[in-house]
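Structure provided below as structure tokens; questions to follow.
All protein chains but one are shown in place.
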Amino acid sequence: MLDVQDLQKIYTGRHRNVEALRNLTFHIAEGELVCLVGPSGCGKTTLLKCMAGLLAPTRGEVRLDGRPVAGPPPGMAVVFQEYGRSLFAWMNVRDNVALPLRRKKLGKARERELVDHALEVVGLSDAHEAYPWQLSGGMQQRVAIARAVAYEPKVLLMDEPFAAVDAQTRAELEDLIRKLWHELGVTVLFVTHDIDEAVYLGQRTLILSKSPTVVQEDLTIDLPDERDQLHTRSSPRFAELRAHVYEQIQRAKHHSGDTAPDPVVADRTIEPVLQKTES
Amino acid sequence: MTSPGLTPVLAEPAGTDSGPGGAPARRGPLPVAVLRGLAGLAGLVAVLEVLPHTGLVSADYLPPASETVRTLGTLLAEPAFWTALGDTLTGWGLGLAVAVVAGVVAGVVIGSVPVLRAVTASTIEFLRPIPSVALIPVAVLLYGTDLRSKLLLVVYASFWQVIVQVLAGMQDVDPVAEDTARSYLLGTWGRVRHVLWPTALPYVMTGVRLAATVALILTITAELVIGAPGLGHEIAVAQVSGAVPEVYALVLVTGLLGVAVNLAARAVERRALHWHQSVRTEVTA
Partner (left out) sequence: MTALTVARRGLLVLGLPAVLFTVWWFATAGSTDFYFPPLATILESFGKVWTAERLLSDVVPSLLRLAAGYLLAVVVGVGLGLVVGMRRAVRDVLEPVLELFRAIPPPVLIPVIMLFAGIGDTMKVLVIVSGCMWPILLNTVEGVRAVDEVLGDTCRSYGITGVARLRHLVLRAASPQIVTGMRQALSIGIILMVISEMFAASNGLGFTIVQFQRSFAIPEMWSGVLLLGILGFLLSLLFRFAENRVLAWYHGLRRAQRNP
């Protein structure tokens, strides 16, 4: 479905070049929900922008359904962290959601249906006429999610979407994403710097090294599919996984494409019984 | 009252111009940009030089750039030119000074007394948009081609620029700072001095910069239309006597004067606000 092959990104500046991504290879299957986590400044956003076709990689490629991504592909929607800056302040909620649909020329009725439904599933049925800046941060991010939902993407990329909302709202939005993923059968790549979120949300978690970035570990999250904030988070397995990811992130702070010449085995999909190796 | 910034650059003194996707290194403009800018200016000169030669535009109406520059050289050697420049600068400077002082004093007084503010708001809103050129006939009648004629127009036009900014600044005061000042029993003067004035200063500087530009426009307008001595009058004389290259040379001088006023005003603004800006926008540096 979504293939990242030998991806490298070097930013060329006036005085120096910065290698943000060294060599990234991974695969996301159709219908998967994968989280991407890594230490601060590890090039998560760069990777996501390359995948979204917003940034051309220096080497390697991204393939969506076998076709190389060169520019934003149709069928892919992105939700950015900065909800305040990704919504059109001059349009009301409804128009914000509807704008990307205009190009698809679906007809008025279908368009209306999609917008109504999208706003309903994110819980904003009564905010159609409001302007984004009249809403709270969490609600603004719901608008951005509704816009993505209405677009009917096959792949949904989310770039730390909940980093700027308060903790309670964040929990609600996490459950919303799980629900939408279940209902729509969409493939989701969720970038985050929050370890709990990375474990709670997905089926798999990709742990990135620090920059220049490689994939440090590809971890399967074997928590039951039915998750809720209270029970899942208090389960022993959750604690184990969380501790493991935490350790990996701590290690990742010292680990990068420079310290590990061979790219780390990217396909260690099944982590066996986890034990605390160091403490 | 909160208009979306009155100027292009310092739209809102709260430093909105350091937008995202940011200004490339504050350290100074990129050499590439400077070179391109120079290329642009060179291109303009080249076009002005070539255009009259092609016959597309008659050289009677648009003398080649070289001729304009030659004429400018001759002008610079004449004492009359320097007298005219002096007259213009005198009118501009005096008018601006009077307008700034009057605008700041009136603004601070009105802005710090809520009742005054409420009572005068409608009057200010009514008087401000009255075009200053409406006063030209009055000025001619009262003062003829005297310096005072110029001053009447300049002061009237610039005063509003200053007072409106000062009032906006006084209104922008952080209510928390205001409450703090009250709870520490600062008197009226203390509040004006330590709370209101520092908040209003960036706005005042913006007002001064806008007023400086407006004052120059009105000074030269008065000279051009009324005939008060100065560069504007020189242009009118040159035009009437058909000395086209001189008209262009003088227009160029007024343009350069405008650029100079602009740059100077911005430099003063930056200097005066240096400590202020450091608190607000240059944290990232």
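Order of writing sets the chain letters: A and B. Residues in each chain are counted from 1.
Everything below uses one rule, namely that a residue touches a chain if its C-beta (ideal position, glycine included) is under 8 Å from a C-beta of that chain, and two chains touch if they have at least 3 such contacts.
In this text, all values refer to a predicted model and were calculated from it rather than measured experimentally.
**Student:** Looking at the whole complex, which of B:Val50, B:Ala80, B:Val101 or B:Ala121 touches the chain that is not displayed?
**Tutor:** B:Ala121
**Student:** Using the document's definition of touch, tell me which of B:Val50, B:Ala80, B:Val105 or B:Leu142 contacts the absent chain.
**Tutor:** Residue touching the chain left out of view: B:Leu142.
**Student:** Would you mind spotting which of B:Ala97, B:Val113, B:Ala134 or B:Ala267 touches the chain that isn't drawn?
**Tutor:** Checking each option in B:Ala97, B:Val113, B:Ala134 or B:Ala267, the one touching the absent chain turns out to be B:Ala134.
**Student:** Using the definition of touch stated at the top, determine which of A:Ala29, A:Leu54 or A:Ala239 touches the missing chain.
**Tutor:** Of all options in A:Ala29, A:Leu54 or A:Ala239, contact with the hidden chain holds for A:Leu54.
**Student:** Give me the chain B residues in contact with the hidden chain, please.
**Tutor:** 2-9, 11, 17, 19-21, 32-33, 36-41, 43-44, 60-62, 118-123, 126, 128-138, 140-142, 216-217, 220-221, 224-225, 232, 235-236, 238-239, 244, 247-248, 250-251, 254-259, 261-262
**Student:** What residue numbers in chain A mark contact with the hidden partner chain?
**Tutor:** Here the touching residues of chain A are 49, 52-54, 71-72, 74, 76-78, 80, 82, 85-86, 88-91, 99-100, 102-103, 131, 133-134, 147, 151.
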